[in-house]
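To start, the structure itself, in structure tokens.
One chain of protein is taken out of this complex; the other chains stay put.
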Amino acid sequence: MNAGLDFRVERWTLASRSAVAGVVAIALALIAGPFVLGPGAMDRLTILFVYVILAAMWNALAGYAGLVSVGQQVFLGLGAYFTIRLADWGLNPFVSMVAAAAIVGIIAVPLSFPMLRLKNGEFAIGMWVLAELAHLLVNLDQLVKGETGTSLISLNAFDAPLRRATIYWLALAAMVALLGALFVLLRSRVGAAIQAIRDNEEAAASVGVRVLTTKRMIFVFAAFGAAMAGALWLATALTFQPKAYFSVNWTAYMIFMVLVGGIGTFEGAILGAVLFFLIETWFGAAGVWYLIGLGATALLFALVLPKGIWGAIESRTGLRLLPVGYRLDIRSLLTKKNGTT
Amino acid sequence: MINSLIQGILLGGYYALIASGLSFMFSVMRIINLAHGSLAVLAGYLLFVLAQRFGISPFYGLLIVLPVMAAIGFLLQRFVLDRSLRAGPLVPILATFGLAIVVDNLLFQQFGADTRSLAPYIGTLSYDSFELPGGIYVGALAVYIFVTAVVVLGGLQLLLSFTAIGRAIRATAEDPETAGLVGIDSRLVNAVAAAIALVTVGLAGAALGMRATFDAYAGGTQLLFAFEAAVIGGAGSVWGTLIGGIVLALAQSFGAQISPLGFLIAGHAVFLIVLFARIFLPRLILMRRRA
């Protein structure tokens, strides 16, 4: 409590403390997955982890840095490609996955210079062009055999249960590490800068926020995360067909997850990924109609509920479970003022 | 050599045609419509259905399809773009992307994976050619598409410069609130502008169907071509769009001589090179701002 003014700046609330504790508890419980779950359930959960990563990374870019990309599949595809490439050169396939993500992160640095000069829709399609170009260039590698694709053969050296469990743990670790890194990043000075940019880019620049540097940091982080997701997807699917990995449908999934869950909220992206996972489980078999439904839902949310489910919950109840910002508690101030007038 | 140069320039006409609506919409409403290519493909399918089921030649079919496209543009502005733009500059990207997914997959649902073409329905035009001095043949259709692009781009320029609706469109683009204060209904004006843009999309769809084949998922590629031509030419400038289309097509035709994938790679690469050049040659940026 401030002595002079009757308000409180708070970050942690009871709800958010319990939520973070809950998340940690869930993560710890998930470690036990391979010992209690069947192979099918484990594979599905691995896929859920990948979706959470993709949603969180796309949300970091769009929801926090204000950069809507319809070409994030470029990083996903390259993450998978470099895993195959490195593994083919003899590197341990699991090490290849992490190394591939790191390579993609490094590639993202020079790419960010021209791309971040583009605004809004230009950035969105510009990224798509990058994805198409990367797709074509990957096809030039003899190893990939064009659209026929290839497989991560070296994974077959591990027996199936061990392989499955390792991929599961790797996906879980990647998800927790990436979410944790994002959480810490958003709560740091960089996070304050990000929120300032999101609220008003010009105003942020005028008070000394290094807008471009901050955006670049997020861009590279999101690229790394998407590449990790691509490598994990490859590990579960084993086969690499360029068309499947560089497909714009990935962007449709990411947009769906983040838009439905709640763009610009940490919890929203996770919620969206879980919802998408469930919808895919139930309706994925519907094929084309499933995709039409996804597109229509995304369109509807953009028009009617642009802040998504979590955004709506948050603005109605003020609930914040994973506090990445600060909140000003002026309830006492308001009641006092109302009392006098 | 000269032959592929000429073919490249003519192909550039098609890219300029499909880019014209995209850059028109961008310069007027500051919106990049991600469903642009999908809507062009939709127009192609509409013409295809009219030709195949009802025996209506695609040229007469345009008399039906272009008003339909105009109506789609009007409704698109009213119910999607206008509303989403009020929620912030990022929302139209998401909304039009969602729309593109819906359109693509509905087309796939309806027409399946087969590729289609309007070429069988335009008689000899699909293989007619003109002979140029020096024994070079150019396809008549490619020439007509190029001419159409020039007419459309010039027409848009004249419309903006010399008509009352053109002035209203420019005024709304510059300052919608003040436009309202002088008696302009900016929502109506933007809807008319979107309708005009979609008419050009209809023409582009016809051109696409006549000169090549298309399938339900061809929209994304067409959007990228349109976007690349518009950006290379300097978004917002009418004749720049034509130059942009030609540069893109020339790069593609030279790329195609190197490798089968070179056609697309060179197109995307020239786009990125222009992008880099804009950034690292500040003089070029100044030129673009002045233009």
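All chains are identified by letter, namely A and B, in their written order; residue positions are counted from 1 within each chain.
Convention: a residue touches a chain if its C-beta (ideal position, glycine included) is under 8 Å from a C-beta of that chain, and two chains touch if they have at least 3 such contacts.
Everything below uses one rule, namely that contacts and distances are computed from a predicted model.
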| item | value |
| --- | --- |
| Per UniProt record, name of the chain withheld from view ["ABC transporter ATP-binding protein", "MnhB domain-containing protein", "HEAT repeat protein" or "Sigma-W factor"] | "ABC transporter ATP-binding protein" |
| Displayed chains contacted by the hidden chain, counting the whole assembly | B |
| Which residue of B:20, B:96, B:186 or B:200 touches the chain not shown here | B:186 |
| Option touching the unshown chain, where B:42, B:168, B:207 or B:266 are the choices | B:168 |
| Those residues of chain B which, in the complete complex, touch the missing chain | 164, 167-168, 170-171, 174-175, 177-186 |
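By our rule, only the chains that are shown with their structure count from here on.
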| item | value |
| --- | --- |
| Interchain centroid distance [CA atoms averaged], chain A/chain B, Å | 33 |
| List of chain A residues in touch with chain B within their complex | 62, 66, 68, 70, 113-114, 117-118, 120-122, 124-126, 128-130, 132-133, 136-137, 139-140, 248, 251-252, 255, 259, 288-289, 291-292, 294-300, 302-303, 306 |
| Interface residues, chain B side, partner chain A - complex | 26, 31-32, 34, 79-80, 83-84, 87-95, 97-102, 105-106, 108-109, 220-221, 223-224, 227-228, 231, 235, 259, 261, 264-265, 268-269, 271-272, 275-276, 278-279 |
